[in-house]
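Can you keep this structure in mind? I'll have questions shortly.
A protein chain is absent from this complex, but the other protein chains hold their places.
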Amino acid sequence: MKPLEARDPDFEKRIRESFSCQPFMATIGASLSRVEPGRVDISAPFADHITQQHGFIHGGVVGAIADNAAGYAAYSLIDSYDSVLTVEYKLNLLTPAKGERVEARAEVMRPGRTLTIVRSDVSAYDDGMETLCATAVVTLIRMAGWSDQRGG
Amino acid sequence: MKPLEARDPDFEKRIRESFSCQPFMATIGASLSRVEPGRVDISAPFADHITQQHGFIHGGVVGAIADNAAGYAAYSLIDSYDSVLTVEYKLNLLTPAKGERVEARAEVMRPGRTLTIVRSDVSAYDDGMETLCATAVVTLIRMAGWSDQRGG
Amino acid sequence: MKPLEARDPDFEKRIRESFSCQPFMATIGASLSRVEPGRVDISAPFADHITQQHGFIHGGVVGAIADNAAGYAAYSLIDSYDSVLTVEYKLNLLTPAKGERVEARAEVMRPGRTLTIVRSDVSAYDDGMETLCATAVVTLIRMAGWSDQRGG
Partner (left out) sequence: MKPLEARDPDFEKRIRESFSCQPFMATIGASLSRVEPGRVDISAPFADHITQQHGFIHGGVVGAIADNAAGYAAYSLIDSYDSVLTVEYKLNLLTPAKGERVEARAEVMRPGRTLTIVRSDVSAYDDGMETLCATAVVTLIRMAGWSDQRGG
């Protein structure tokens, strides 16, 4: 497959601004660890307030960064005056997320004029070892003329 | 379909204790609004810290309560010395979640010895009006002899 | 939810014609057993040539009628000059499909201008007893101005 290209040269700036406007990402302590055309990673360090009853990082946090990374991977390929919304996703939780941090790596599988399909894998990093803990497939829709700014 | 029956008469107490041991549920302000055999609802009031960039409740929160309600719906039907884990779920986001609160209603479709399938719908309540904003199907696995207590 | 309404008064005729143009449906012996606005059922009688290695009706047949019924349920609500395509579906196989026939019942959960979400349950009928053997959630997209006729 040939490399994906961004239509908007300022896509990274646009993504970082949008991400910083998501209070929930701050709540869970997530950050953008990679922003490239068709590829976005989101990382979240372990913290007590994002755990479940066994002390692992909550599946809801794993799902949230998987979906959100997929959204920005799709968003990296569209025009600045458009936006994207998640239509649906399917997430397999492969193993509990334990360790220092989790990271979602989203890659666009199939960019489209209306719909974009993204694969988003989440790994946990525990004492230097990486374990794939979840895998998602996400379908997103482009919202034409619907800018991602609050006042847009 | 005949009504589902709990094997453990103390299932509600067990669920409420487990839920209270999930720091992430406290982080997003979620609470158990209904606990019955095969049916569990989880509610989360609107709050700025769980929103995305357009001011709606974040899809990650919607997914988290959908999955978590499904987990407890399955958990309501098992023995006290067992536990459940989410294998996978698929979530369709139907409309942005706006309003005073969101609520996930999870119902066991097919209880099983090993696997349980649960349908989990999420509604948003805005000024007294209910809107279905997401629907999920969740597959869970029973972990035999694996109690849901931290020290278990 | 208020009842769904067809935009095209001839939707049933349109669906039956389209169905009759699907050689694969004839191959598996499937027929339309119900056509209403937002609701379409497809039935397939047991036959050796659609079985798998244990003598049950093949999961591929179950998936095919679940998806196809969903497609026509969405199709029942659109204009005659448009068409629909399946974007994706998720199918849980609950129990092997054995008996005299299987039937998919598809109901539109959320009709939309671009995307329509449909729930499609498949039951097996064995000696007069109905067993839910699969449940699917299907996402479909409207193809504007793309008629469903071969020469269209």
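First chain written, first letter: the chains are A, B and C, and each begins at residue 1.
In this section, contacts are C-beta pairs under 8 Å (C-beta built on N, C-alpha and C of every residue); 3 or more make two chains touch, one makes a residue touch a chain.
Since we're looking at a predicted model, the values are computed, not measured.
Listed residues A:4, A:47 or A:109: the one in touch with the omitted chain is A:109. From the set C:64, C:78, C:102 or C:115, the residue in touch with the chain omitted from the display is C:64, counting the whole complex. Looking at subunit A, the residues touching the absent chain are 90, 92, 94-95, 109-110, 117, 119, 132, 135, 137, 139. By the touch rule set out above, subunit B reaches the unshown chain at residues 87-88, 90, 114-115, 137, 139, 141. In the full complex, the hidden chain is touched by subunit C at residues 18, 21-24, 26-28, 48-55, 58-61, 63-65, 67-68, 85-93, 96, 148-150.
Heads up, the rule we're going with is that only the chains that are shown with their structure count from here on.
Subunit A and subunit B have CA centres that are 23 Å apart. Centre to centre, using the average C-alpha position, subunit B and subunit C are separated by 29 Å. Annotation for subunit B: residues touching 2 or more other chains are 90, 92.
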